[in-house]
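Rather than the whole complex, this shows some of its chains in their spots.
A, B, C and D label the chains in the order they appear, each numbered from 1.
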Amino acid sequence: MLRLSLGAKFTLGTIVAISLAFMYIPLFLVVINSFSAARISSWPITSFSTIWWEKAFVSEPIRAALLNSVIVGLGATTIALVLGTLVAFALQRYTFFGKQSVNLLVVLPIALPGIVTGVALNNTYNRVLEPIGIEVGYFGMIIAHGTFCIVMVFNNVLARLRRINPSIEEASRDLGATPMQTFRLVTFPQFRSAFVAGAILAFALSFDEVVVTIFTAPPGVDTLPLWIMNQMARPNEASLVNVVATVVILASFIPVWVSQRLARGADERE
Amino acid sequence: TTDSGGNTAGGLSIDVPDVPMLEELGEMESEVNIVAWSGFVEPAWTDEFTAETGCTVNRRVAGTSDEMVQLMRTGDYDVVSASGDASLRLIAGGDVQPINLDLVPNFGDDIVEGMKGQIYDTINGKSYGVPIGRGANILQYNSDVVTEAPTSWDVAWEADSPYAGKIIAYDAPIYIADAAVYLMAHEPDLGITNPYALDQTQLDAAIDLLKQQNDIVSEYWADPAAQITSFAGGTSVLGTSWEILRKLTDDDKFKSVLPEEGSTGWSDAWMISALSESPNCAYAWVDYTSEAEVNGAIATNFGMAPANGAFCETSDEAAAHCDYFNATDEEYFSNVWFWTTPIEQCIDGRTDVTCTNFQQWTDAWLAVKG
Amino acid sequence: MEGRLSQIRPSLSSPHPTERNTMNRRAQLSALLALPMLWLIGIYIFSLVMLLVTAFWVTDPFTSKVKPGFTLRNFEQIIANPAYASTSIRTLGIALAVTVLSILISVPLGIFMAKVASPKLRAILAVAITLPLWAGYLVKILAMRITFTEEGFFNSMLGPLGISGPGFSIVTVILTLTYLWLPYMAVPVYTAIRQLPPNLFDASADLGAGAGFTIRTVVLPLIRPAIIAGSIFTFSLSLGDYIAAKFVGGSTQMIGSIIASNINLNPPIAAAFSLVPIAFVVIYLVSVQRTGALERM
Amino acid sequence: MHASAQQASSESDSLTAPGAVSLTGVSKQFGDFTAVEALNLDVKPGEFLSMLGPSGSGKTTVLRMIAGFENVTSGSIHLSGVDVTEVPPHARQVNTVFQDYALFPHLTIAENVGYGLRVAGVDRTKRRAQVGLALDQVQLSAVADRLPHQLSGGQRQRIALARALILRPQVLLLDEPLGALDKQLREEMQIELKQIQRDVGITFIFVTHDQEEALTLSDRVAVFNKGRIEQVGTAREVYEFPATEFVAQFLGLSNLVPAELSSDGVQSSVRPERVRLRAASSAASAGAISLLGTVSETVYTGPTTRFLVDTEGGVRIIAERANDHHPSAESAFARGDRVRVEWTKDHASRIG
């Protein structure tokens, strides 16, 4: 155990408290502003009202944007799950020339500025694909999101694969399971929690993405962040954003809780 | 003629790609894709349009004029609500088609005078845009702090401004024109006659002024929401604004003025893509939204002066709106220089110098913020 | 354990594996990598290259239309205008500051969570540091606006104590970006500290070291890969950001702002200038790759 | 005296009987490194064969080649007379008990034990019955619904055994299955393992680096060194008559007697317990090698006392005496005493 003096523990505790305040005060302001009567977030709040909640719940554009965000998030997550897992397996199970570069390649889409990624893909969709008759449309956005989400699944799955006891797969083959059966019955259940954790992170990343989306969203399609952007440009109902954000924060307890559970379950078994 | 801000240099002729004009309408297509400013395309009036024409409206909201141009160039969109700083680029790039005004019956005498035949949407005698509305970039101030009502932009530009550190400025290369407007009044020696026709020396002078302002600026705004919160939150007490933004603060302590130097402003117009796959729906849209009620609805929703003056007579509220936004007050707008894309050809009529183009402005703008 | 793993892990690079074996493994490997590589290279890298070649193209100054060609004018322009260089350096500084600040917060946080907090508090904190990840990027930036505006939350709380906030400035940009990307640093650092063998702490204390010395000489070197992994996120995401600067930066200009303002109007110059952050990121990635941190992200 | 030579002929006919494992010229290279070199080994059906050797000597590699987890670099492997060199592991009638047990952490004990039946497509009810029987056999029916991490080391070990045995393999491979257990548990498990092997009559190939374990459990012991088998034989053969110096040393304490001291002029080895310790004054026994020396150290080990004797010839001889029923067996000689050490030719083994 690390032995810390009371003073050290106190200092650490203070840093933690300040960090948490730093993280949660802005969120608190968002939540409280969703009950403000003002059109636009402010501090202090002069009069309270639930008008924005009422408006938000009947707002068709919000519903549509939310639906789009979910669809894109799910699509991107699916792509990331497939590709991320494949690469994780390749890197964990094999040694080969260029392994480092593959690794770099997976990290690159998240590491490069979103605007570069967005514009590059937009450029390809419009200047290369469209002229040859390929209309990516809605999928353009999903492809873009999927590309930078790969790293999330890849990281989680790779970290878990490294910790899987290799003799467990051998034990399975030893007991007569074919490679496919082994994957289904032994390997997959072993990294399932990392798979889900990666999926949750990928979804979060996609759900929140603005810059790439600006450049890859098709006409008439708003994701939630794009909708929020638009509210900024037309601030007569900007406070709606706070309501949506509050709902998203509350809803996010579900995935956070799920991934905590998964992490704990995996810890226990080790 | 320079009486109304000098923008109507109708004699200007520029080489532009020859894009054919639609001669007559045909069958409606099934949908129309529109790039627009936030608030221009809303279900409140698109639903009725769809019901009337069968054209489904797909809206894409753009944040900046640059983004609009870029989006139009993808060819995915049929209609755009272009501002003056985008329209010339779209026309010259061959991205939009000339509009056959015969096919837009609602474009009639009711269109306010100041929005007809402007350079930023009419070239070589051809019309490329159907106006939607306009607004001026006014000086807004917090009367709690700025107790003496300003009449000049000097409080926003001069280094010794008593409000140094609390001044908000607009965040775009086109804002160079605001500096030029100020210089036009205060540095007559520079010989600026049109803030969108700056030669290199004039541009340099404007940039110097902007750099001077940068030291006293609290922030630059591009998003209206940011501008409002900047005033409401006390970060800024004075600076560039729009009437609608002042209105949205819901607070009487914020006041505004169109200073004596005049100001820049914007006017938006519908344009139709050269590559439009739904030209009939596009024309239908342009016509539909030029009708007094709809045009007024857009102007009301966004918060600007409508292009169709007839709207102002439709109701008391409409009249109040028009009054608030000076819709029919050509006198007011005569002092407003509407955004125009700067090009090499000096639009103030000078031929002895080359003017700076928008790319140069963009590059120079970077230097302001360093 | 390490030895055992490396024994089991088949090695394609070894010089004399049996033929059949090699063929088999090659085929399996190709099957695994085909789709991801097709995707990443065929779509992503292809797009990047297509974009980057435009850095050598010209833009019609009037229509701002891009024409293929070959010119170094875009680069000349970037070099000629000192704003590009100063913005690059400022952005690099911001990205590094965000990274350092994230580390400074994450390490004590991780130590507290892993070594001081009770299991229950630890679980709560683990949720607490991941939850803000979900609050929405724009929402968080706007929340920071309300917090740090002149008459905002920060000044109204701390003003009476004589503390006044940084307003909208480069400091606020750094704080906001830290706020946005902190979970990407805090989570791996915490995980790494938790996974340190407790014996090492004992061994260090046994040899006479106090907590501070142990943290400096044992904990920090051992969690370095996690810190580097986290820094890839904090560094690159900050480097490319411009929306934070736009909303809370006052007059702060970043690389992203310049690319964004040029990308529509003058794509070649935007492409040319994107080489700067790309170079920063690639240099950073390649230099940390040596440490093996990429694989541990 | 080479046990391996003896057996080769006597067994050749049993090689086609089911259960026999036969390795012919099996080598394994890892890159440049030869882990196993031209190895020949025949295991009789129903035999309990131990592979004994130091760490890194190739025991696990051989086991893995038999199971099919590693390809052979050259040579061939037959199971019950059938060439399985190219057969993948899941198609070999061989099961393995792994050193770390390799239980599936996400499956219950019953599911672990039933895994082999499940992949073989045995239906649920049948499976449940067989699993029940298997768990009874290892006396762990009570933990059927737990997860592996909820079991103790000894329990896990038995589950690993049950899981492998349920498929009734021809050959069971065990890679140091007792290595992770503490001494007491280990001894209990040794007895249990031997019992089970007798009951089911399956061929056991058992890897260990504990010589006592190998000697007490196995029918025959194969002693590995550096990828080769140094000797194969019964416990007595390898212990009493080590073929090489390595075998002599590895199977417990051993005195290496230089050629000039032995009767027949070749180097030999003598076990400490075979060395007789007498008062220096006593006469040399006839027919025995007899040396005078001084006790330089005595070590009490519990059941025995060990004497280190520096002989006049300069050779240090270790003698071990049981602390047996003779009164004061352990205190017969003390440090510094002059003693005579003797052994007979029968108890010395020539080593190459």
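Note that a contact is a pair of C-beta atoms (placed from the backbone, for glycine too) under 8 Å apart; a residue touches a chain by one contact, two chains touch by 3 or more.
What you see is a predicted model; the values in this text were computed from it and never measured.
The complete complex stored in this file has its protein chains present as A x1, B x1, C x1, D x2.
In the analysis below, only the chains that are shown with their structure count from here on.
Across the structure, the highest number of inter-chain C-beta contacts is found for A-C.
Of all the chains, the one whose CA centre sits at the greatest distance from that of chain B is D. For this pair, chain A with chain D, the centres built from the Cα atoms lie 55 Å apart. Across the assembly, chain B contributes 67, 73, 223, 225-226, 229, 233 as residues in contact with two or more other chains. Listed for chain C are residues 11, 142, 145-146, 149, 151-152, 263, each touching two or more other chains. Across the complex, chain B meets chain A through its residues 33-35, 37-39, 43, 57-61, 63, 67, 73-77, 223-226, 228-229, 232-233, 245, 248, 250, 302-303.
Remark: chain A residues 1-5, 8-9, 11-13, 15-16, 19-20, 22-27, 29-30, 33, 41-44, 79, 82-84, 86-87, 89-91, 93-97, 100, 102-117, 119-121, 123-124, 127-128, 143, 147, 150-151, 155, 158-159, 166-167, 204, 207-211, 224-225, 228-229, 232, 241-242, 244-245, 248-249, 251-253, 255-257, 259-260, 263-264 touch chain C in the complex.
Interface residues of chain B, counted against chain C in their complex, comprise 64, 66-67, 69-70, 73, 89, 92-94, 171-173, 214, 217-220, 222-223, 225-226, 229-230, 233-235, 343-344, 357-360, 362-363, 365-367, 369-370.
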